[in-house]
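Complex shown without one protein chain; remaining protein chains in place.
Showing chain A:
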Amino acid sequence: MFRCIYKTPLFAANAALNLKKKSRGKMSLSAKDKETVKAFWAKVSGRAGDIGSDAVARMLTVYPQTKTYFSHWKDLSPGSAPVRKHGGIVIASITDAVNKIDDLAESLLTLSELHAFTLRVDPANFKILAQNILVVLATMFPVDFTPEVHMALDKFLGALARALSEKYR
């Protein structure tokens, strides 16, 4: 019933077609990805504050281990002042990164140093925050957040995380 899938004609056909696809490199952002990210971000940036605040609130609630980085806050509940403020800071940096999407490593140098030497956030948490941002976008923009947009944004946030991790070691 289960035979070797690699030898089936359908697998070979799909594989051959995949090789012809334009974007190469280690999951780097293609021109189309960048276009998709910029276009979607332009649509949603009006609600940037809410997006950032909700994403941080979700991260702290759904992945409580992330609270360990914020023990200095008085109130970690969703909608609290520190959460809203921090959400705003994070989302502003992401908007900035969207505008500098062609050179993330260079433009995020200072932020990378901050995260590496001062904040010392374990880079695994970047992926966690990214997933929460995507969930927020899905709740707020269910029609516009198509699988294609989802993929481009997931790649972009991954590239952002890599740029932020640059200075760690």
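Everything that follows uses one rule, which is that a residue touches a chain if its C-beta (ideal position, glycine included) is under 8 Å from a C-beta of that chain, and two chains touch if they have at least 3 such contacts; residues count from 1.
Keep in mind that, in the parts below, contacts and distances are computed from a predicted model.
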item	value
Protein name as given in UniProt for the chain not displayed, "Fructose-bisphosphate aldolase", "Exosome component 7", "Transcription elongation factor SPT5 homolog 1 isoform X3" or "Hemoglobin subunit beta-like"	"Hemoglobin subunit beta-like"
Option from A:F40, A:F126 or A:F145 whose C-beta touches the chain left out	A:F145
Residue of A:S30, A:S93 or A:Q131 touching the missing chain in the full complex	A:Q131
Touching residue (missing chain; options A:A42, A:V62, A:A81 or A:A105)	A:V62
Interface with the unshown chain - residue positions in chain A	2, 5, 8, 10-11, 14, 17-18, 54, 57-58, 60-63, 78, 131, 134-136, 138-140, 142, 145-148, 150-151, 154
